[in-house]
Structure formats: C-alpha cells, structure tokens
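Excerpt of the complex: some chains, original placement.
Letters A and B mark the chains in the order given here, with residues in each chain numbered from 1 onward.
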Amino acid sequence: MSAHRILALLELVASGGINPKAALEKLALDPFESLDFATIDHHRSLRQGFPEVVFGSGKSAAQIVAIAECLAAKDDGFLVTRVEPEAREALTQRFPQAVSNEMARTVRLVGASPPPVGSGVILIVTAGTSDLPVAEEASETAVAMGNVVHRLTDVGVAGIHRLLARADDLRSARVIIVVAGMDGALPSVIGGLVSCPVIAVPTSVGYGAAFSGVAPLLTALNSCAAGVTVVNIDNGFGAAAAASRITHGT
Amino acid sequence: MSAHRILALLELVASGGINPKAALEKLALDPFESLDFATIDHHRSLRQGFPEVVFGSGKSAAQIVAIAECLAAKDDGFLVTRVEPEAREALTQRFPQAVSNEMARTVRLVGASPPPVGSGVILIVTAGTSDLPVAEEASETAVAMGNVVHRLTDVGVAGIHRLLARADDLRSARVIIVVAGMDGALPSVIGGLVSCPVIAVPTSVGYGAAFSGVAPLLTALNSCAAGVTVVNIDNGFGAAAAASRITHGT
C-alpha cells in the first residue's frame, strides 16, 4: 500500500467517507507476506514510493502469477520484468487488463490509485535501433512509476549532427536515460551538453570485444563528462527506477 | 562564466550599475581558450552549471597552475582534484585564499559569485574509516558546486544497527552518496530503506579478491534495490557532480 493511498484513506476517514474500523482493516497489513517460495514486501511502496517489482527471470510462470496475485490483492498494481513467453501468457490470461509489452519483456497492471506523477520529463535516448528493447523496458518502468516519458532514437555519435539537432529536447529534460551498446560513447557526449542528471544504460549490443556489454559499461563508468551515473548492462528497469527517484524528490 | 553570473551582469546593466560597453567586454569570452597543452572550456558552466574541473593526475604542477590561472582570470573559481603534493604546494602558493584538503586531495578556489545553492541535503555515508578520503573528495566537490552536505561515517553492514539507528538522517536527504569498499553491500541496504536517489561509489579499500574496487563495483551494479546508480571506483568527485545535478534541477 503506497504512502499516497494511505494518505487518501486517512483523508477519507477525516471527511467521514469511511468509518475508522473499516479503515483500520484496510491498513492492517503485515509488513510482508510469506508464500512458499517468496516473501512479499508489502511496505516497499511506503519506503520507496513504488511496490516491489517482480524480476521474472528464473521464476516459473506459476510462481510469477502467484506473486502478482498477492500484490494485486492489495490493489497495488504490479510490474513484472524479464518475462518469458510462457509467463507472459499466464499473466495476461489471469489479468486481462494488464499491459503487456513484448519488446520490453514486461507486463504491468495499473493499481487502484496510480502513483503521483513526477516533476519534469524523463528523456530516453538510444544510440542505435538494436538498443530499443532496453529502452522499452525503461519506458514501461518509468510510466508504471508515474512519469512523463519522451524518446529520442538512433542518434549515436557516428553521426553526431543527428544529436546536436535535438539539443532543445536534451536541454528541456529533468533526467536523461542514455541507452547505448558497442563503444558506449553517447552518454559522455550528452553528459557534456546538458546540466541535468544523466543515467547511462550500457547494452549488450555488439560482439567480440564488446564482451556482452562490458565495453560500454566501462566507457560509461569512465565518462569524462562529470556526473554521469551508470546502471547494470541492459538494466532499463533500474535506470528508470533511479530516474523516478529523481522526479519524485522534493 | 556561469549562467547566474551572466544574469547578474545583465541585471546590473538594467539597473545602470554598469554601462553596456563594460558589460560587453566582460561577456566577450571565446567559448574556449587554447593553451599550449590544454583547451579551456569557458562555456562549461553555461552548459552544465559549473566550470570545468581540473583532473590533477598526470599533469605537471606548472600545467595545473596555468590552467587554474586561466580559469581564475574569468573570476570563475576552480576545483582541482587528485592533486599530488608538488602541485598542491604550487597552487596554494599562487592562490593563498584557496581551500586545500589533503585527505581529499583537492584544492578549490571560491569564485567571485559562488554557484546557487541546490535544494535539499546531500548525505554522504561511508561504510568504513578507510573510505574517508573518497568521501572527502565528494564533500569538497559538492560544497564547491553549491550544496549542503551532511555525513554519516563507518556504518557498514557488519553492524547494521549502527545504520538503522540513523534512519531519520537517511530519510531526510535529497540524495545519498554511499561510499563503500570490500563487499560493497551498503548501497543495496540503504537503497532498500529510502525513496530518494542513491549513488554508490565503490572504493579500492580491501585486498585480494576485492581487485582494487572491482568487487564493490560489481555489487553496486547488481544492487537488488531498484534505482541505485553507480560511478567509477574511488570517484567521489563524480558522485558529487551527479548529486549536484539532482539538487540543482527544477
């Protein structure tokens, strides 16, 4: 149960819209709930502004659906990432109203009261077309967490005029997520053009000495533009979660 | 010349405090200036809110002083990081009013009009006493860029009650910088306790399979707390620059 939903509930009590006893029942959650194979953290949105996100990889379809049901039972909505086809099928059958994004490998359900919208735009920039799945994961996550998302696609440094032509988009963002594989040079260039926070997501796009994303990861970590931060390879989800922490700060 | 200083100048013109011709002269900077061994980027604070920071490592004392003079000549102030003793000596002799922090390995000069103060507190947390030099670099950088800095020292996960006892400090920060070597577990734990942005700085503290900071770097990149971002090993400067981008956003 998220902080803003608890607040809404309390205001409802104050206004007489609900009697205290009923409110108590709604509030009386344990901080976590134990399934056989998982311990659901029901207080995460109180602490972090968003419910626990389910990492689909390595979990069976049955496990994922059970966890999703446990979250949905609190009207919280859910977001599942890295969903394999079988689990996607199971989830969308169980929750027909859920949004399934195949390229992003995500399924999400909007909760009873969606999270407050963060301040400013999260701009997601990709270096190349092959980086799109990671950008999609970032986009789905950012939207789920209550953010306005813009996109800039395939503007890698090999043709830098494509990027410079979009300087206005870059400068008007509150946070920029830069998704880039291979040489990973784009975050440094963008970091040098703007004053807002820049989060680099190295991707596993490339081959040979790209070492499944190690090359752009190192590039981003060594960015000569001060203040670029980095998340794990292909971690579109993490970048969006970090960006959402920024847009929801006060 | 920073954006806010240009604004101040224009207001001075508007109020008659300076005549337009003199103002023009002050404004007539080239966007960059070429020394023999460096190309100073005088527009960086316009683009990024803070002048170019000088990375002292691998530069001679004479080169560093010359670059510092070039920046100071624009009344901009400067920040030099990774200063070796010889260069520190030369800088403090040339700029007696500069602030020299030996543990942080920094020298900084406050410019004619300091940068605007960011919104909220930057909290710098260290896992152990040996992580202090990196935390000091972060602190010096954050202060130079116009930030309020708080500290929490030696609260590593081996005695987690030390951390939990300080939950209020953690929850009231606008951004948290977590400096940790060895196992680097602290950013994940803090990331799970708060909703504000968390920036991990892995340090080279440790030995053997710490691999000069690779171990805590990987730990931070794989943080199971969503939304932790990471900078290079021992990069206190970069973490503070990223944090300052957040506190100065609008």
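Here are a few things to note about the model shown:
The rule is simple: a residue touches a chain if its C-beta (ideal position, glycine included) is under 8 Å from a C-beta of that chain, and two chains touch if they have at least 3 such contacts.
From a predicted model like this one, the values you see are computed outputs, not experimental measurements.
This structure file shows 2 copies of a single chain, while the whole complex it describes contains 8 copies.
Assume only the chains that are shown with their structure count from here on.
Subunit A makes touch with subunit B in their complex at residues 47-50, 53, 120, 174-175, 192-199, 217, 221-223, 226-232, 237-239, 241-242, 244-246, 248-250.
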